[in-house]
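Here you go, one structure.
Let's turn to chain A:
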Amino acid sequence: MAALTADDLAAIASRIHDQNASWIRVGMSTCGIAAGAERVYAALEDELQRQGAGVQLKKCGCLGMCAAEPLVEVNIAGMPRVIYCRVDEACARDIVRGHVCGGKLLQDYIIDMQSEDAS
Partner candidate 1 sequence: MITKTVLIKDTTPGSTSGTKEFFDVFTAALRESKLADEIRLVRAADIGVYNHGIVLKILPDNITYANVQHHDIKRIIGVTLKHGNPIKDLLYQPRAYQLRLVLKNCGRIDPESIDDYIAHDGYRALSAALQAGPDTVIREITASGLRGRGGGGFPTGLKWSMTRSTPGNEKYMICNADEGDPGAYMDRSVLEGDPHAVIEGMLIAGFAIGASQGYFYIRAEYPLAIERVQKAIDQAHAYGLVGERIFGSDFSMDLEIRLGAGAFVCGEETALIASIEGKRGTPSPRPPYPSVKGLWGKPTCINNVETLANVPSIIRNGSAWFSRIGTENSKGTKVFAVTGKVRNSGLIEVPMGTTLRDIVFEIGGGTASGKRFKAVQTGGPSGGVIPEHLLDTPVDYDNLQKLGSIMGSGGMIVMDEDDCMVDIAKFYLKFCVDESCGKCAPCRIGGYQMLNLLENISRGNATLEDLERLRLIAKAMQKASLCGLGQTAANPVLSTLRYFEDEYREHILNRRCPSKKCTALLQFIIDRSRCKKCGLCARSCPEKAITGDKEHGYTIDTARCINCGMCFETCKFGAVERN
Partner candidate 2 sequence: MIIATINGIPVHVAEGTTILEAARQVQVKIPTLCHHPDLPPTAACGICIVKVQGSNKMLRACCTPIEEGMNILTHDPEIVEVRRTVLELILSNHPNDCLKCGRNQSCELQNLAAAFGIREELFPKFISGIPKDDSTNAFVIDPDKCIHCGRCIEICQELQQVWALSFLGRGFSSRFAPAAGMRLVESPCVECGQCSSHCPTGAIFELDETVKVWQKLQDPDNYCVVQIAPSVRVAIGEAFGMPPGTNMTGKLYTVLRRLGFKAVFDTSFAADVTVME
């Protein structure tokens, strides 16, 4: 592949950027994996397929709330963007069935933090 130019960056960015799309992110750094994020990821993947939900599933790094891993951040069009904590496989399936497909937020799993993010 030929070396990238500065213009290529913008092209790649616009290809990837799809802010409105629905997505699920799973924290998969050492802290998340140690807490079972790999099993959660597999459960989400499997359940999304079963339900035929067209949601992008993504492996990400650590959000910082390591004591509350595995963390799953969910952004579904028309719903508030939330982070679920201490997710296990059953909860992962509930997220897909309840939140993604049913339009319901799960009780007792949401974690929030006070932060200002940089652009």
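On how the list was made: all candidates are chains of the complex that A comes from, given by their letters.
We take it that contacts are C-beta pairs under 8 Å (C-beta built on N, C-alpha and C of every residue); 3 or more make two chains touch, one makes a residue touch a chain; residues count from 1.
Since this is a predicted model, take the numbers as computed values, not measurements.
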### Task
Consider chain A on its own, then decide which of 1 or 2 touches it in this complex.
1
### Summary
Within the complex, candidate 1 is touched by chain A residues 1-6, 9, 12-13, 15-17, 25, 27, 29-31, 33, 58-68, 71, 73, 80, 85-86, 103-119
